[in-house]
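Yeah, one chain of the complex is gone here, protein chain that is, but the others are all in their spots.
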Amino acid sequence: MERGPSSFGVYNMKLGMWVFLLSEVMFFTGLIGAYIILRFAQPDHFALPGQVLNVPLTALNTFFLICSSVTMVKAFAAIELGDQKGLQRWLLATAIIGMIFVGIQVVEYTVLSHEGFVPIADLYQAHGRQGGHEVLGGPLYGATFYTMTGFHGTHVSIGVACLWFTYFKARRGGYSAANFGGVENMGLYWHFVDLVWIILFTIVYLI
Amino acid sequence: MNEFWRLPENVSTFGGPIDSMFHLIAWITIVVFFGVELLLLWFLFRYRARPGRKATFTHGNSRLEIIWTAATAIMVVYLGIISRGLWLDIKDPARFPEPGLELIVRAKQFEWNTHYPGADGQLGTADDFVRRNQMSVPVDVPVRITLQSEDVIHSFYLPEFRLKQDAVPGMNIPAWFEATRTGEFTVGCAELCGLQHYRMKGTIRVLSAEEFSAWNAQQMAAAPAPGPLPGSASNAAGSPVVAAAGHAH
Amino acid sequence: MESQATNQAAGGSAAPHKSPPYMLIWLVLFVLTLAEVGVAFLSHIPKNILILILLALAVWKAALVAMYYMHLKFEPRKLWLLAISPLPLAVILVVIVLAEGW
Partner (left out) sequence: MSTAAAMHEVPAHGAHGHHEEIPFIRKYIFSTDHKIIGIQFLFMSLAFLLLGGLLAMAMRWQLAWPSNAEMPMPGGSLLPETMVNSGIMLPEFYNALVTMHGTIMVFFAIMPLLVGVWANYLIPLQIGAPDMAFPRLNMLSFWMAFTAGILMLASFGVTGGAANAGWTGYTPLSINDVYSGVKTGQQLWALSLTLLGFSSLVGSVNYITTLINMRAPGMTWFRLPLSTWALFITSVLILLAVPVLAGGLIMMFFDQTLGTNFFKPESGGQPLLWQHLFWFFGHPEVYILILPSMGFVSDVIANGSRKPIFGYYAMVWAIIGIGFIGWIVWGHHMFMSGMNPLLGGFFMITTLVIAVPSAIKTFNWMGTLWGGNIRFHAPNLYAISFVALFAIGGLSGIFLAAGPVDIPLHDTYFVVAHIHYVLVGRSLFGIFAAITFWYPKMFGRMMHEGLGKVHWLLTFIFFNTTFFPMHMIGSGGMMRRLYDPTQYPHIAQMQDTNVFITINALLLFAAQLIFAFNFIWSLFKGKKAGTNPWEANSVEWSAPSPPPHGNWGGVQPVVYRGPYEYSSPESEHDFLLQTQPPAGQPVPARH
């Protein structure tokens, strides 16, 4: 047990993960805060919800990410009871759903950039999903959109890599009912990434 | 005290209150400074280590803590309240005096361009004229300035007027002053703005009312060619960085 | 890391908890997401109120994930306090900069 004599009631690695997540909160606060501020400063740069961004596709992707959270927590519940098969099955499901999320995001980016919605100020000419001639929004829209969702996507991708690592460790019997710290911390990170997406989805796509 | 702090001569209406506040804070801090340092020196002498002596065993005194916390708090809150009032008098556009002259000062690397309203008394029209690195203003008249920048952040600094305000590209920042005597004074840039930041200086001439109207009339006659309208100039083009690389010795 | 979680470590709080209703939470999250999209595109609520409703729904969902999936509900109170500690700073940053008048 990695826990000092005068402890907090939580083992080191889990406490460390929580402390790390606090700084992640501030990182995304910086990005989201910049977005809110720029949006108030330059309302013309932002199109109406659904005009440029593909909300139905992203809503589906949100659904996938929520599903991956429940599979992750199921994996944790399984190993808490020592259920190795369950752990492996749910971890595998989480990793695959995570990859689907990233895949859909890649498709989304590709389509959007073909429609002229890019982060580069000089090339920005988003005509929207209906494909009119008018340029919708302005370059700040592209810059903030790709920065926020891109950093979230990077977090998901890192999470997927860690999930595969956890999965293969689980296959080798690396966890047990007495030793599930790795799975628990994997879960904390994964749920945090999900939580950030919930906020981003609302702020970026719906408002 | 002015000698000690080397404050430049003050020639603006709000410079006086600023200087008195400077001196108020200076006196408070000098008293506190000497109090603390002398007490410190006395403690160092009085309680220096001597053989066979043991230090007083005490963990502190709550009453003392409360006294010095409260005393400091009262002092700084007092300073905060009076400085906030003076601050708003100088910087809050809602409290600006009715201007007798309105100008646009448009900064670029590395010059101060002052736009005068011209014959029609309106800024932003074709008959505006522009003076580069030289400003002339009438004495005893509130002058309202709108600060703009074409490229990077500059800071409009008039040491004798106790005036400083950044000029930020993409923003129109208001400022004002009222000169109390005629003469010629310095305009400087106080924000690092590139290679020739150190040479981004101009002069401001404060003229009597008659001199100023004469000067104004002469400028309007001499400069019919309108300068570029503020806000219409493109930003990125024609920046003098390459030229600036060869500096003067 | 050689760190291992023992049952004792995981259950720092008083009693070992029953498995929380994970699937139920999932269902609620799903319904809330549908509700968000629905409210955003199908209703005729004024913009300002709509934004408040959408933000409230998002915070609700985020809270559910944090409380149940991240187990904050079952953790010692101290960890719970630790977890919410940066939120005031986040609010300060955004509110003060917005108060700038932008």
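Note that the chains are named A, B and C in the order they appear, and that numbering of residues resets to 1 at the start of each chain.
Methods note: contacts are C-beta pairs under 8 Å (C-beta built on N, C-alpha and C of every residue); 3 or more make two chains touch, one makes a residue touch a chain.
All values derive from a computational prediction rather than experimental measurement.
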Considering the entire complex, write down the shown chains that touch the omitted one.
A, B, C
For the chain that's not shown, point to the residue among A:45, A:74 or A:152 touching it.
A:45
On chain A, residues whose C-beta touches the chain left out of the figure:
2-8, 10-13, 15-16, 19-20, 22-24, 26-27, 29-31, 34, 37-38, 41-42, 45, 119-123, 138-140, 142-144, 147, 151
Chain B residues that touch the omitted chain in the full complex:
4-8, 14, 17-18, 21-22, 25-26, 28-29, 32-33, 36-37, 39-40, 43-44, 47-50, 53-61, 64-65, 68-69, 72-73, 76-77, 79-81, 83-84, 86-88, 90-93, 109, 147, 151-153, 155, 157, 159, 162-171, 173, 186, 188-199, 201, 234-236, 239, 241, 244-245, 247, 249
Against the chain that's been left off, what residues of chain C make contact? List them.
1, 86, 89, 92-93, 96-97, 99-102
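Everything below uses one rule, namely that only the chains that are shown with their structure count from here on.
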Taking each chain's centre as the mean of its CA atoms, chain B sits from chain C at a distance in Å of 47
Geometric centre distance via CA averages, chain C-chain A, whole Å
14
For chain B, give me the residues that contact two or more of the other chains.
none
For chain C, which residues count as touching chain A in their complex?
1-10, 12-13, 19, 22-23, 25-26, 29-30, 33, 36-37, 40-41, 50-51, 54-55, 57-58, 61-62, 65-66, 68-70, 75-76, 78-79, 82-83, 85-87, 89-90, 93-94, 97-98, 102
Quick check on the complex: what are the chain A residues that touch chain C?
1-3, 8-15, 18-19, 21-22, 25-26, 29-30, 32-33, 36-37, 40-41, 49-50, 55-56, 59, 62-63, 66-67, 69-70, 72-74, 77, 80, 177-181, 184, 187-188, 191-192, 194-195, 198-199, 201-203, 206-207
